[in-house]
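Complex shown without one protein chain; remaining protein chains in place.
First chain written, first letter: the chains are A, B, C, D and E, and each begins at residue 1.
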Amino acid sequence: MVQRAFYIGRFQPYHYGHHSVIRNIAKEVDEIIVGIGSAQISHTIENPFTAGERLLMVSKSIEEFDVKAYIVPLEDIYRNDLWVAHVKSMVPPFSRVYSNNPLVIRLFKEEGMEVKECPLYQRDRYSGTEIRRRILAGEEWKHLVPEAVIEVIEEVNGVERLKEISQDDC
Amino acid sequence: MVQRAFYIGRFQPYHYGHHSVIRNIAKEVDEIIVGIGSAQISHTIENPFTAGERLLMVSKSIEEFDVKAYIVPLEDIYRNDLWVAHVKSMVPPFSRVYSNNPLVIRLFKEEGMEVKECPLYQRDRYSGTEIRRRILAGEEWKHLVPEAVIEVIEEVNGVERLKEISQDDC
Amino acid sequence: MVQRAFYIGRFQPYHYGHHSVIRNIAKEVDEIIVGIGSAQISHTIENPFTAGERLLMVSKSIEEFDVKAYIVPLEDIYRNDLWVAHVKSMVPPFSRVYSNNPLVIRLFKEEGMEVKECPLYQRDRYSGTEIRRRILAGEEWKHLVPEAVIEVIEEVNGVERLKEISQDDC
Amino acid sequence: MVQRAFYIGRFQPYHYGHHSVIRNIAKEVDEIIVGIGSAQISHTIENPFTAGERLLMVSKSIEEFDVKAYIVPLEDIYRNDLWVAHVKSMVPPFSRVYSNNPLVIRLFKEEGMEVKECPLYQRDRYSGTEIRRRILAGEEWKHLVPEAVIEVIEEVNGVERLKEISQDDC
Amino acid sequence: MVQRAFYIGRFQPYHYGHHSVIRNIAKEVDEIIVGIGSAQISHTIENPFTAGERLLMVSKSIEEFDVKAYIVPLEDIYRNDLWVAHVKSMVPPFSRVYSNNPLVIRLFKEEGMEVKECPLYQRDRYSGTEIRRRILAGEEWKHLVPEAVIEVIEEVNGVERLKEISQDDC
Partner (left out) sequence: MVQRAFYIGRFQPYHYGHHSVIRNIAKEVDEIIVGIGSAQISHTIENPFTAGERLLMVSKSIEEFDVKAYIVPLEDIYRNDLWVAHVKSMVPPFSRVYSNNPLVIRLFKEEGMEVKECPLYQRDRYSGTEIRRRILAGEEWKHLVPEAVIEVIEEVNGVERLKEISQDDC
C-alpha cells in the first residue's frame, strides 16, 4: 500500500526552510501532498503571491526530490470544525500528516489521523516574514529561496508588487 | 398570548454569569430563546468550543429552571444590517430582547423591538475570558460554571484542546 | 453512557409521518437531536416556513414524548463532503443516526457512523408535498399534522403566505 | 417629505415594458430607486448581461423622465428571509414598493411596507425572454427596446456573446 | 467616444475631501462612476452608515457638479485577485481609474488599466476617521461635510447610532 503524506504551508514565498522539511518527508513516504494554504489570499503585505504563483514555486523547486508529489491550492473556509473534511475532499487520500502548527495538529488528531510534528529548519533564518521584510527593505533575500522561486517572483514582478502595496495611502 | 424572550451569548464556556441572567429572565417571561452566537467558530483560543458543545452546556444547565426554552445555534453573517432578520428567521417569534451588548441593543431597537438591558452578574468574576485564562494557567475554574458545563468540557477533552491550540508554532 | 440519536428533516411542515418516526426513536434512545434541514430556505412553494417556525412546530409537537430533545436548525452548506462535519459541529455529540434518505445514510456511513434506516410512516398519506398541495387547493389538511403545527401556521399566516407566493407573476 | 419608491427587475435586457412602468411610477413619486436584480449573474442564456451593462441601459434610457433616480445593482443572497433587509441596506430609504412579482410583494408586505402592484405593459410583446429568443433566432428585436439599450448591446458585442454561449458543447 | 472614469471610497461619511477630488475628476472626463466600497458593512464604529445611506450622501452632494454620474455600492469579495473583475462587472465600462490607494492602484495596473493618482484634499482636515471622532466627542463636524450629508445623517439618527454602538458592554 502506498504511504502518502500531507504537508501544508502558505509559502509566501516558498523558502529553504520549507524545502528542508519536504526533503525529509520525501525520504519517509512514497508520495507527498503539499497544500497551498490560504489559497484565495494574495496582493497583501503578508500574502503577496497568488496560489498559482506559489504552486509554481513549489512545483519547480521540488522537482529535484525523487518523490511523486501532488500540489493543491486550499482555500480557507473559516470554520475550523470543517477544515479537515475540506482538506480530505480536495486532495488524494493520505494516511499521515506532517505539521508544526498546533491548530493543524489538533484538528487532525481530533479526527484520529496520525500526525508527525516536524520543526521548521532554522526558523529564524528561513521565514516568510523575514524574506518579505528583506524584499521591502531592499536587502539580500535570494540566498534564502530556491532558484525556481526567484524566477517566479521575477516573472510576476513580485518585488515591485510587494513594494507598491506596502506604501501608505498617498 | 405567550410572552417569549430572546437572549444571546457566545458561551465560551457557559458560566454562572449567564446562568444568573437566564434565571432572572425565566421569572419574567413564559418562554425563552437562547441564541448560541458565533456558532460556526470553534477551536480558537477565544472560541474553543463548537456550537453543539455549547448547546449541550446550556441545555443541561438550564433544566433546573421551570421555563420552556429553545436553544438555537446562530452562525455569524458578517452583515450587521441583516443580522436581526437572520435571528428572526432562525428562531421562534419573540416579542422582547434581553441584552447587555450595545450593538445587539441598537440593531434590535432600529427594528422597533422592545429591548431590556440586563447587566451581567458579577462580571469581573464570571467571564469567559477569565475562565479560559484560568484553564490555560492551570488555575481553579470549575466553581465558576454549572456542573453540566464541567461534564461537557471533560467529555470533549476541552482542557487539552484549549491548551494545544494555544501553543506557539513548534 | 447516554445514548443520543440524530434525525433530520425539512419539516415543511412537520406532520404525523415525522411524528410517528420520532415517537419510535424516542423509545430506543435516551436523547434525540432533531435537525431542521435547509434552515436558510423559506418563502418558496417547496419550503414556505422559516427555520424558526419549523423549530416551533417540532418543539411543541414532541413535548408529549418523554424524551430529552435538542432541536437544531441546520443551514445547507452545498458541499456533501463537508456535511457530516457541519452537522457534528452544530449539534451535541451523538452515536447513532436514523434516516430514510440515501444520501444522508451514505454520508454518515462513509464517516463510520452507525445508521438505522427508518421508513417514513404511511408515506403516501403523510407527506409535506401532499400537505402543501392540499393547502393550495383549499382541501382538508389539518388532520395530517399535530395540533401545534396548525397553531404555528395560523400564527404566521402560513396559508396566506403559501397562496401568495404560488401565484403567477401578475 | 420626499416620496421615494422602489422598483426591481433583472433587465435582461431593459425594454419598453419596463420603460412604461417606470414612466408611470415617475409620475406618482418624487424619486425612484431602480434595483438591478440578480446583479452577480451574467453570461448565461437567461442572463447574458452584467450588472454594469444593465445599469448603463437603465440609466441612459430613463434620462428622458423628469425624476431623480438611483439605480442600484443588487446581488442575490439566496435567503428570502433576509432579502428585504438586504435591499433596505443597499438603497436609500424608501416608503413605497412597486412590483408585479408575487414573492417580492409578499416579502415586503410581511415587513409592513406599502406595495403597489403594477402589471407589466403589454407583457406578451415586451418580455426579456422573447427578446433573447429573437436575438438568437436572428429576428427583429430593436423596436422592443429604447435606443440606449441597442447602443449598450452593440458596445459590448452582446449579440455575439449571447449566440456563443447558447451553442451546444462542440 | 465617452470618457468614463472610476473612483472608489468608503465614504463613512462622505466629506469635502472626497468632494474636492470628485469636482476635479468631473472637469477631466465626461462621466464618472463612484463606487461605494465595503458596501455590506454598517453599524460599526469605523463604518457606521449603510451603503444606501452613503449612496444618498454622494448622490445629493454631487448634484451640483455638471457631470453624468453612476453611484454603485460594491460589496467586498475578500479576494484581491478577483476584485478588479468584480468592479468591472458591477459598473458601466470605464477607461480610467482615479485613486490614492496603493492596493487599488496596483490591482488596476496589473490588469493594464490607466490609473491617475489623486491625493486627497487637505487630508488631515478632511478625514472620515476624524469626523467620526468628532461626532463621538461631541465636537463640531458639520463644517467638514456637504449640507446633504448632514441631512442624511440626521434623517437616519446617525449621531445616536454611532454613539450607541461605540459604548462599552454595559
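As a working rule, contacts are C-beta pairs under 8 Å (C-beta built on N, C-alpha and C of every residue); 3 or more make two chains touch, one makes a residue touch a chain.
Since we're looking at a predicted model, the values are computed, not measured.
Taking the full assembly into account, the omitted chain touches A, C, D, E. Of the candidate positions E:L55, E:V84, E:I105 or E:A148, contact with the hidden chain is made by E:V84. Among A:I8, A:I62 or A:V91, only A:V91 touches the chain left out of the display. From the options A:V21, A:A39, A:V104 or A:L162, the residue with contact to the chain not on display is A:A39.
Although one chain is not drawn, the whole complex shows that of A:T44, A:S59 or A:S127 it is A:S59 that touches it. Against the chain not displayed here, chain C makes contact via residues 78-81, 100-103, 105-107, 110, 117, 119-120.
In the full complex, chain E makes contact with the omitted chain through residues 77, 79, 81-82, 84-86, 88-89. Considering the complete assembly, chain A touches the hidden chain via residues 39-40, 42, 50-53, 55-56, 59, 70-73, 75, 88-93, 155-156.
Heads up, the rule we're going with is that only the chains that are shown with their structure count from here on.
Any chain that touches chain B and also touches chain C is listed here: A, D. Taking each chain's centre as the mean of its C-alpha atoms, chain B lies 37 Å from chain E. Our note on geometry: chain C versus chain E, Cα centroid distance of 46 Å, whole angstroms.
Contact with two or more other chains is made by residues 79, 81 of chain A. Under the stated contact rule, the graph of chain-to-chain touches falls outside the line, ring, star and complete shapes. Of all possible chain pairings, those that touch are A-B, A-C, A-E, B-C, B-D, B-E, C-D, D-E.
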